[in-house]
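Yeah, one chain of the complex is gone here, protein chain that is, but the others are all in their spots.
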Amino acid sequence: MSRELGAFRLEVVGALVRVSLLSAMQYRASFFAEFMVGALSAFGVAVPLLLVYARVPVIEGWNFDGALLVTGFFLLYNAFVAGLVEPNLGAVVDGVRTGELDYLLVRPVDAQLLISLRKVAPAAVWELVAGVAVVVVALARLGVPDWGTMALAAGLFVAGLAATYGLWLLVICTSFWFVRVDNLRFLLTAITDAGRWPVSVYGRGLRLLLTTLIPVALVSSFPAMALLGTLEEGHVATALGAAAGMLVLSRWVLRRALRNYASASS
Amino acid sequence: MRALRADSASQIVHALRAWPSIQQVAFSGMVAYRAEMVIWVLSATLPLVMLSLWNSAAAAGPVGGYGQVDFARYFAVNLVVRQLTGSWIVWELNWNIRKGELSPRLLRPMHPLVYNLCETFAALPFRAGILVPLVGVLALWRPELLFVPSFSAAVGFGVALLLAFVLAWTIQAIFGMLAFWFDQSMGFWSAWFALWAMASGYFVPLDLFPEGWVDFFRLLPFYSTLGAPIDVLLGKASMLSVFTGQVAWVVATGALAAWMWKAGIRRYGAVGA
Partner (left out) sequence: MIEVSGLTKTYRVPVRPPGLAGAFRSLFSREVKEVHAVSGLDFRIEAGERVGFLGPNGAGKTTTLKMLSGLLYPTAGTLKVGGFVPQERHPSFLQQITLVMGQKQQLLWDLPASESFELNRAMYGVERSEFRRTLDELVAMLRAEALLERPVRNLSLGERMKCELIAALVHRPSVLFLDEPTIGLDVEMQVQVRQFIADHNRASGATVLLTSHYMQDIAALTPRLLIIDEGKLRYDGALEALSRQVAPERRVVIRSVVPELLALGFEVQGGGMVATVPAGETNGLIQRTLALAPLVELGVEMPPLEEVIGRVFREGRPGGKR
């Protein structure tokens, strides 16, 4: 175990982030073109909310400001996925096909670290900005809570990110067995779209699914509930459990997958 | 002008003659990608996510004239229309133009766009086939969603669906052809799609927008590709105005697409790709 931790060197993380940023900045034109897309997609998440709350004041216990918070956290989650998770884990799929993965595996550095941090999509920054803006607006309308509450919300958000990262990694690992999983990524994006609304609008079964196997509610609804003071008993434990479980499971599966990995060319 | 017309007439004859083969090729393509097809269909769950929100909102009583059953019907038909009007030409054109792979297609005696239109059309039975079990499950799960439309609504729906299909395809082709001029043209498509999702009725029935907006949105091309057929089937809009709008947009975008193709091909040739 200590050998593994030794492989997680901070210097390597720094170098990886540096080159991924440098590579991404080679494409400045698209960076600014993506601004529009980011703004529009933030708008697209907000418009249905505006419309529905114009007619109904409270839905399943959530008022407009509360739902807006969920939306803000969902945008932040999207920024995380679009900026870091998808570019990196997507590249693994290609790496399996082209054999580029071979070069990653001969490094004396933890493979999961290399796989997860090689690329950044800077355009996701716009979604990040949109998410922060939405959260700030919602908080300004609700009244800013105390530091402890904010820390709890931030902690839950990070736990949610960890859990969803684990889920993505799990899906990507299937590419070691079935070489074409690009479409599973597609499906996962579609399913995690469910995180844009407060989790209570879904039926009982879906609610359970969205807090465990596809833990996208953890990343959007739970932090909002922490800020609103509506967390119930067991929510924090659920979030931490899901995060830990997903991380451990995905790491284990990745190691199995790498062991199983037979390079593309013989 | 006459030459052009004769040309397009011969293209149509040609397309009809080649139809059985294209159908067969497209169908075996679909079969080869059957797993992907199923996943793509399953990925079109966004209407259902939207439905959850509206369903909760309508729990206490109808919202803007839509009760829970109305919302469910709306988004179910939404899903069906979206499936049946889908195509991939924007990605295909973008790829082929940037990678120089349009050239071999230009050598064929059949217009590449016409070929793609045939191909997309040929894939329809397959897309519809995948929808059958989906709709079946829905019917078993919530039988109150089933309804028998009037004869005129059903026929009107068919016409509106066909026009929506052609319009959606033409618009995609236009954005695909932007690759003749721009390196990163897929960004335009993403922006268009974001607008489309809001203004087409994909996220929200347009009726639920504030008063003035509804009429405005119905004039835009977005509505003609999705909301229009849904509204015709559910009896929410007058067929005449819907068809007028759709035909007008098909003609306008068709002309634009034809012009873009001519200009684009000249540019493509000049670049020597």
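Letters A and B name the chains as they come in the text, with residue numbers starting at 1 for each one.
One rule holds for everything that comes next: a residue touches a chain if its C-beta (ideal position, glycine included) is under 8 Å from a C-beta of that chain, and two chains touch if they have at least 3 such contacts.
Remember, predicted model here, so these are calculated numbers, not experimental data.
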{"item": "Chain not shown: contacting residue from A:14, A:61 or A:203", "value": "A:14"}
{"item": "Missing-chain contacts mapped onto chain A", "value": "3, 6-7, 9, 11-12, 14-16, 18-19, 22-23, 26, 98-100, 102-103, 105-109, 114, 259, 261-263, 265-266"}
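Quick note on the criterion: only the chains that are shown with their structure count from here on.
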{"item": "Separation of mean Cα positions, chain B and chain A [Å, integer]", "value": "30"}
{"item": "Residues of chain B defined as touching chain A within the complex", "value": "35-36, 39-40, 42-46, 49-50, 52-57, 59-60, 63-64, 183-184, 187, 190-191, 194-195, 197-198, 203-204, 208-210"}
{"item": "Complex contacts: residues of chain A adjacent to chain B", "value": "27, 29-30, 33-34, 36-37, 40-41, 43-44, 47-48, 51-52, 54-56, 59-60, 180, 183-184, 186-187, 189-191, 193-194, 196-197, 200-203, 206"}
